[in-house]
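For reference, the structure I am asking about is given below.
The other protein chains are all here in position, but one chain of the complex has been omitted.
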Amino acid sequence: MKGLKEVISEHAFFADLPDGDRAIIAGCAQMASYKAGEFLFQSGREAEHFFLLRHGKIALELQAPGQEPYRFETVGEGEVIGWSWLFEPHKWQFDARAIDDTSVVKFDGKCLRGKCDNDPRLGYDIMKRFARVLVQRYADTRLQLIDVYGKQGG
Amino acid sequence: MLPEAWIVRENLRETEDVVTLVLEPGGSAAPTAFAPGQFNMLYAFGAGEVPISMSGDPGDPTKLVHTIRDVGPVTAALCRLQPGELVGVRGPFGSHWPVADQQGRDIVIAAGGIGLAPLRPVVHHVLRHRGDYDDVVLLYGARRPSELLFTGEFESWRQSDIQVVVTVDHAPADWTEHVGVVTTLIRHGKFETEQASAFLCGPEVMMRFTAAELESKGVSPDKTWISMERNMKCAVGFCGHCQLGTEFICMDGPVFTWPRMRNLITVREL
Partner (left out) sequence: MQARVLEAYQLHTLIGLLRERGYCCVGPTVRDGAIVYDRIAGPTDLPVGWTDEQAPGSYRLKRRDDGAYFGYVVGPHSWKKYVFPPERRLWQLKRAGQQFERVDEPSQTPKYAFIGVRACEIAALRIQDRVFTGGEFTEPEYEARRELAFVVAVNCTQSADTCFCVSMKTGPEVKSGYDLALTEVVGESHYFTIRAGTDRGREVLASLKTSAVNEAQRSAANTRVRQAAESQTRTVDTEGIKELLQRNYESEQWKEVAERCLSCANCTMACPTCFCSSVEDVADLTGEHAERWRRWDSCFNPEFSYIHGGEVRKTTASRYRQWMTHKLSTWFDQFGSSGCVGCGRCITWCPVGIDLTEEVRKMRAGETS
């Protein structure tokens, strides 16, 4: 089986991270897996983790009473999920549920925040990586909002 | 130019507002070869004429297959046609997807909604010449699962080693494929960006963002083609309606390289 550092270095999100930094963050990581239908996190709970997806697919959902959960986005192989660990109040805003049997690298947010606080250079690097993903998701959401495939959309 | 009469053999309902017509030549019409991405002017008798791309197999010109969305009076009349009824055909017109020239390369087909219809002939071509290409990926997005076209064929395409990756904007709970816009699928297809040729069809906004995303991932803009839509009355460059800057969409297009369109489609109301 591959070691944690190797798995992290193969994942797109941290692919070009310097070896030294990779060793530092690996200290906050562990392998994990989820069965199809299992929750990775649920809204309102403490957000103390983020996840690099290695295999499988995860849905982000919003729960509403009396209705099917509204599934607005899926995240797949090579992507990252979860940023509430970075920002106060460190609470999940949505539910994340495995659609397939899924394997991930699970990072301990509190651990990583501590390392970033101690080493702002590393903190800035990680912040930029998450910012890039946030900007991408934001752009994707806009396209979803304008209903591009609809009759009015063209 | 007079429309030739073709006979509706089948009217297949694809989605709530989309049907596929399978046509065979009528009395004086003769089968005509077409290239993937070309279109015909389809005439609903007495109602009017609209440009509709071929959605069938270019390797079988004995019949014409057109997939039509009901968006107005003429398309509604076409969608209502029943087996045995006549439809007028002028064509084929326009430029084509140069898939036959991409031998040895990876093929990325990205479609949005009804945009899969003009691209299905590319899939057919690939199926007939699968050995000519390396990885082949179809990235397909629609609003919701009920609006996806040709879903019954995906399994057989997959068996011919075509990756079919599907996403929707709105999903019911039993949906196990992706959710999100089609651009997000680019990271889920397996292909070499440097040796990929991409064919994009869908709403203009979708093509713009997909082309930009492919370019940022390393796909050459010169190897990216998109298919454009404008008002067309004549299809032969006379009526003037379909102009976009220097181009007549009916004759210079509908298929253009991405760099040819990139600067034109971002100008408002051009």
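Lettered A and B in written order, each chain numbered from 1.
One rule holds for everything that comes next: a contact is a pair of C-beta atoms (placed from the backbone, for glycine too) under 8 Å apart; a residue touches a chain by one contact, two chains touch by 3 or more.
Please read these numbers as outputs of a predicted model, since none were measured by experiment.
Across B:26, B:145 or B:221, the single residue that touches the chain missing here is B:26.
The omitted chain makes contact with just one of the residues B:72, B:172, B:218 or B:259: B:72. When the omitted chain is restored, the residue from B:54, B:86, B:116 or B:186 that touches it is B:86.
For chain B, the residues touching the chain absent from view are 2-5, 7, 26-29, 43, 45-49, 71-72, 75, 86, 88, 229-231, 233-234, 236-241, 243, 245-246, 248, 251, 267-270.
Criterion: only the chains that are shown with their structure count from here on.
We define each chain's centre as the mean of its Cα atoms; on that basis chain A and chain B are separated by 35 Å.
Residue ranges of chain B in contact with chain A, taken from their complex: 71, 112-114, 141-143, 147, 167, 169, 171-173, 175-181, 183-184, 187-188, 202-206, 209, 229.
The touching residues of chain A, when paired with chain B in their complex, are 12, 57, 59, 68-69, 71-74, 76-79, 99-100, 139-140, 143-144, 146-151, 153-154.
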